[in-house]
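Removed from the display is one protein chain of the complex; every other protein chain stays in position.
For clarity, chains are labelled A, B and C in written order, and residue numbers in each chain start from 1.
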Amino acid sequence: MCRWLAYSGGPVSLDDLLFKPENSLVVQSKHSRLGATTINGDGFGVGWYGEPETPGVYRSTEPAWNDRNLRELSAHARSSRVFAHIRASTGTPVQQTNCHPFRHGSWLWMHNGFLAEFSRIKRDLVLAVDPDLFPLIEGSSDSEVLFFLALTFGLAEDPPAAVARAVGFVEETGRRHGIEYPVQMTVATTDGTASWAFRYSSEGRSRSLFHSTDVATLRLHYPDNEVLDALSDDARLVVSEPLGNLQGAWHEVPESTCLVVRGGHEELISFAPAAP
Amino acid sequence: MCRWLAYSGGPVSLDDLLFKPENSLVVQSKHSRLGATTINGDGFGVGWYGEPETPGVYRSTEPAWNDRNLRELSAHARSSRVFAHIRASTGTPVQQTNCHPFRHGSWLWMHNGFLAEFSRIKRDLVLAVDPDLFPLIEGSSDSEVLFFLALTFGLAEDPPAAVARAVGFVEETGRRHGIEYPVQMTVATTDGTASWAFRYSSEGRSRSLFHSTDVATLRLHYPDNEVLDALSDDARLVVSEPLGNLQGAWHEVPESTCLVVRGGHEELISFAPAAP
Amino acid sequence: MCRWLAYSGGPVSLDDLLFKPENSLVVQSKHSRLGATTINGDGFGVGWYGEPETPGVYRSTEPAWNDRNLRELSAHARSSRVFAHIRASTGTPVQQTNCHPFRHGSWLWMHNGFLAEFSRIKRDLVLAVDPDLFPLIEGSSDSEVLFFLALTFGLAEDPPAAVARAVGFVEETGRRHGIEYPVQMTVATTDGTASWAFRYSSEGRSRSLFHSTDVATLRLHYPDNEVLDALSDDARLVVSEPLGNLQGAWHEVPESTCLVVRGGHEELISFAPAAP
Partner (left out) sequence: MCRWLAYSGGPVSLDDLLFKPENSLVVQSKHSRLGATTINGDGFGVGWYGEPETPGVYRSTEPAWNDRNLRELSAHARSSRVFAHIRASTGTPVQQTNCHPFRHGSWLWMHNGFLAEFSRIKRDLVLAVDPDLFPLIEGSSDSEVLFFLALTFGLAEDPPAAVARAVGFVEETGRRHGIEYPVQMTVATTDGTASWAFRYSSEGRSRSLFHSTDVATLRLHYPDNEVLDALSDDARLVVSEPLGNLQGAWHEVPESTCLVVRGGHEELISFAPAAP
């Protein structure tokens, strides 16, 4: 449905993340290897943190492979925290306000997957969004509503708990409408200091998700690899699919798991929906 | 804020409506004479009826003056009922789903004006929309929500009554939130057989609205006018501002009035908000 | 590289050509079966003839599968002569002025393929364009330059001869620059009364091209086929790849051939480049 990438570590050029890898996100926009669809050409977005507290977000409805401005931005922007997403719409319009990542204050959010039969449950879901947040919903996608539910349920205080409650609420609502498997998701979110990635689906058959191995260890195995040389020790990537074929560089995130990345430290914690 | 045009009568080229008049809608997109803003460059849309029951809708986020495809379409499409709108956003994003006219089945709707402090009342308004219609709201504009309220309150059965109830509901909601003048509008709507145009504002200072005079009478006064020659006797235009300077060709629609155009017949009826 | 379709016959809805067939051009934009690339997402265009002598041309840089306005236009426009093209850029920018079909007066032109190493020979080619036509070149693609060469060499008088001279000139120029196989093309052109389709490549390995069989004969074989029922006897399609799997419905156009379609009559004539 979509593909995404979440980077944290020493400052890198966006170019190094989005264009240069063998199976870069821009390559995946035309030829995804593991995605539910091979083409992810319904817009894209990049969020990056810099000096201002609010991250920058560049979103476009063009296919990523055609966007000249993305190349320009990527060649000039450096950041120590980057979220990037290529979209394959599951039905909602191709417009900037439906492109990921979504932003609220210093938070970013992106999603691969869908809320099943979204149009049937949309009303119930948006009604549960905090009325103060409600007018800030700009687009019409399921992914953005899921973000606002997470915000409503306390994303800023306890991300895993808030996402668990948001997912729990969607599942409860969906099942009330007779929807068997309401949630399919890999989600990444960040406040600019840590990142949380979730792999979950009601059905237990979630979209692919991988995280990179400790860079220092990798360097020991590949002393001549220039890419690894350029990365800081705390550099970490979480991706829908590996950016290349380097043996041992990628670990699959297990089903029903939340991966927390804080500096160079990762933690895998079990994830299960919670009653809202 | 915006400018619009509603035509009904014998089949005409869209070109004759959108490009050829001296003060055409495309001219108004750059230099509106009577608008709240001189530029209406935040997208545009055209709806036209043809053989299929559902009208066609062409909407674009480009300024109308730059859109080459609009010129092409206009040169080739002929229709006996055309709605056209140029947008000056009052804050919501410039995207196709916020461009007018909005469509539901065989109905079209377009709006010049705004719902004051929309973000404060948006949640209450969309909650009042028929839950079956709710998922069909595609954009994020106040104008589309007003359309869906009118649909909810019976637009298909009795347009003036439904709009009166929709406006009444917005005013009641707005005043509950301490908004003095919740509604500013000229609105046009049609089901493909008749058109209804409304001029109303809570404040009693509504945007400009005009309708054309009986063509047969005009022809008597201007026997050599080629434009008039080409129009059918039942041709009628309702416009935000006159398309030219022909003396006697335009009548102002009074404040708090609904103009009904059915074939070559017009009826002006008093309009007042009603309790929903 | 690209895919295209040329229809002539009784008036049909654009919808019937572009969206409804099993392997429609819009389907091909995401999943071409026989193309050099499976994705043709770098813009598209439709040209159609109606009442005005000049055909309408709707061109967009969006992928065809995402363009809502194309759906609207297709549902409402009917035409007895339609050219449609989906683009996979071979390097020149994705912009409307590089989208096919190109137009000059009542002529349309579309091309699948490329002029090899175009940037090395572009200057020599455009210098050969009639100086009166030169300023009318709007885009930067090889396909448009080939069109203007054909116009220069007499397209309006004798299309096969003019295209032969244009191709001959490109080959001569290319070879002078040491380019082994300068031309790869299937081309369609029309003046609104007849259509000419060319299949040629310097290498003798041209892109696929097919034309439809006589409709009356097909109807005899498939008396219950509703699509065939709706077509006029003189309906003819020339396509980069078949729009469906109906046995016997499609003939391959041979290498180095020009297919002339005039009303319900087809003629296959041998095509070879000529000295300009």
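Simple rule for what comes next: contacts are C-beta pairs under 8 Å (C-beta built on N, C-alpha and C of every residue); 3 or more make two chains touch, one makes a residue touch a chain.
Just so you know, these numbers come straight off a predicted model, no measurement behind them.
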item	value
Footprint left on subunit A by the chain that the document does not show	48, 50-52, 54, 56-60, 68-69, 72-73, 75-78, 96
Contact footprint on subunit C, counting only the chain that is left out	93, 95-97, 118-120, 122-123, 126-127, 131, 134-135, 137-140
Subunit B residues that touch the omitted chain in the full complex	30, 39, 41-42, 61-63, 66, 68, 89, 93-94
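As a working rule, only the chains that are shown with their structure count from here on.
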item	value
Overall pattern in which the protein chains touch one another (line/ring/star/complete/other)	complete
Multi-partner residues of subunit B (each touching 2 or more other chains)	96
